[in-house]
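A single protein chain has been omitted from the complex, and every remaining protein chain is retained in its original position.
Up next is subunit A:
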Amino acid sequence: MVVKVDNTESIPATDEDLIICFLILTQLPSDSFRYLIWQVISEEMDMKKKKYLRGEGANLKDLKDKKLQGQLVVQEELFGKSAAAAAKAEKWLMPSEGGYLEGDGIEKTWRIKQDAIASEVDILSSRKQFDIVLPDFGPYTLEFTPSGRYMAAAGHKGHIAIVDMKNMSAIKELQVRETVRDVVFLHNELFFAAAQKKYPYIYNREGTELHCMKEHGAVLKLQFLRNHFLLASINKFGQLHYQDVTTGQMVANVRTGLGRTDVMQVNPFNGVVAVGHSGGTVSMWKPTSAAPLVKMLCHPGPVTALAFHPNGHLMATAGMERKIKIWDLRKFEVLQTLTGHCKSLDFSQKGLLATATGSFVQVYGDLSGSQNYSRYMTHSVAKGYQVKKVTFRPYEDVLGIGHSMGWSSILIPGSGEPNFDSWVANPFETSKQRREKEIRSLLDKLPPETIMLDPTKIGSVRPERKKEKPSKEDREAEMEAAIEEAKNIHMKKKTKGRSKPSKIAKKKQEAVEKAKKPFLEQHTNKRKPTEETQLPKSLERFVRKKAAAA
C-alpha cells in the first residue's frame, strides 16, 4: 500500500520540479539532455496553457476587416501570453500534489482500513482521524466553510457546535432546545444559519441569535449561494425561498409544487439550485423564474440524495430504488449507474464521490480519469450508527461523517485540492484578511439574475427572439410599408383611355386598399367569436321574438 495524504498544514518539501529547474539552471551534462528536459517541460506547460486559454479563439484568417483582424491578432497574442504566464505560475507556485492511495499488487484500495492508513501517514494527518461521540442530541449534520477551516455541526435535537478544525477546538456550542434540521455557514465563519423547528435562524459565531426568518417557514434544507449572497431554503410545503443576506430582501419565493423534500443542493458552477423530489424528478431553479429551468426524471422512486461536482458538469443522484446515477449536465444524460442505497452524497474537490447508507460509507473515484466511477474506499462507522451526512473537507484529504452518535472524520487520500488559492479560500486566514475578503466579496456580489444554466454565455450576443406577437407599432409599421409599396407601383402604359389619370388614380387607390386589407383583417380576427352566440347568424333575427314568446 502506498499512501500520500495531502496536508495543507505541512510545508511542502523540495519538489522534483524545483530539482529539474535547478538542473536546468546549473549543471547541464549535455545539450541533448537539456533539450530533453526542456521538451518535457514545454509539453507540460502547453497542456496547462491550454487550460488557461479557455477554449480556442475564432479563426481570424477569413476575417475581411483587416483592422479588426489586426486588433484581434494582437489580442490573441496577449491572451496566449497571459495563459503561458498562468501556466508557469501554476507550475512553480502550486507545487503540492494531491494525495493518493495505491494497492500493492492485487491489493484492493477499498480493502484498506482507516487504521492501516493512519499507521502510514504523518502525524499531522493521522490526527485528522477521529470520532466524536455525542449520543444525546441525535444525528448530526455537518457543514464546512469553503476554506475547510471551520465546521458547523448541528445535532437534530438542538445542539449546534462551531469547531475550528485546525486546532480542534470548539469555538461555540449552543443548545437551541428545538429541532435543528440543517445548518449552513453564510459568507464566512462568523455567521451561520440553522433551520430549526419552525423557522430558520441566523446566529453569529458567539451563538447570538441575529435574525429569525419567519418568511421561510419550517425549513428542511438550507443552502447558501456564496457568490450571490443568497440563502436558499426549501420548506415543508415545497416552497423555495431565496433571501439576500446582505439586504435582507426576499429575492424569490417559488412554489415547486412537487411536494415535501429535503434533498436540495446548489450547483457551485452556476448557482442553480437543484431539488430532488419524491416523484423521482430533479428540478433546477433560479430565483428569477417561477418555472424550473430543467426538470429531469432521474429515478423511478423518490430521490434521496443529490450532489454536484465542483466543476458543475457532473451531478450524482441517488434514488430509493437502490441506484446512484451520475449525470452529465451538459447533455443531461446518464454517464453511469451505480448500485446501492444512499442517504447522503458528496463530491470532493478532486471529484471523489462519497455515499453513505446506514453506517456504511463508500467512496467512488474516477481513477482512470474518464468519468467512470469505481469503488475507491469504504468505511463503516460503528455498528448501529446511522450516517446522516457525509461531506468532504475542502483542501484536506478528509471526509466528515455526521451520524446519530456524533461525528467522525476519516482520511480519504486524494480527495482534497492540494494547493489553495488565498484569493479563493484561505485555510490560514487572519481576521484582517477575512475582513478584507468580506468587503471584496461584497463588492463582487452577483445579482440574482446572473444565475443561469450556462453563465459563460453572459456577455455574448442575445439569442434571437422568436417573434411571438408583433407589437402594435410593428404591425402599423408593416402596414405603412405595404401601403407605400402599393403606392409606388409602376403602371403599364395602356391604350384606349385606360391610362387616364383618373383611372390610374383609381387603380392606385384600389391597390392601397388591397395592401391594407390583411392588416385590418388581422385586427378584426383578433376578436374571437364569442361563445354566447349560440344561434347561427342567420337565425339571430328571430331571437327577440322567441324571447317574447317565452
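Heads up, the rule we're going with is that a contact is a pair of C-beta atoms (placed from the backbone, for glycine too) under 8 Å apart; a residue touches a chain by one contact, two chains touch by 3 or more; residues count from 1.
As a working rule, contacts and distances are computed from a predicted model.
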{"item": "Name of the absent chain as recorded in UniProt (options \"U3 small nucleolar RNA-associated protein\", \"Eukaryotic translation initiation factor 3 subunit L\", \"CMP/dCMP-type deaminase domain-containing protein\" or \"Nuclear actin-protein involved in chromatin remodeling\")", "value": "\"U3 small nucleolar RNA-associated protein\""}
{"item": "Sole contact to the chain not displayed, among A:Gln129, A:Asn227, A:Thr288 or A:Asn419", "value": "A:Thr288"}
{"item": "Residue among A:Glu449, A:Glu480 or A:Glu510 touching the omitted chain", "value": "A:Glu449"}
{"item": "Among A:Gly248, A:Gly369 or A:Pro536, the residue in touch with the chain that has been omitted", "value": "A:Pro536"}
{"item": "Touch residues of subunit A, complete complex, unshown partner", "value": "53-58, 60, 63-65, 67-68, 70-72, 74-75, 77-79, 81-82, 85-86, 88-89, 135-136, 138-139, 156-158, 177-179, 181, 197, 236-237, 260, 278-281, 286, 288-289, 291-302, 304, 320-321, 332-333, 341, 343, 357-358, 383-386, 404-405, 423, 448-450, 452, 457-463, 465-466, 529, 533-540"}
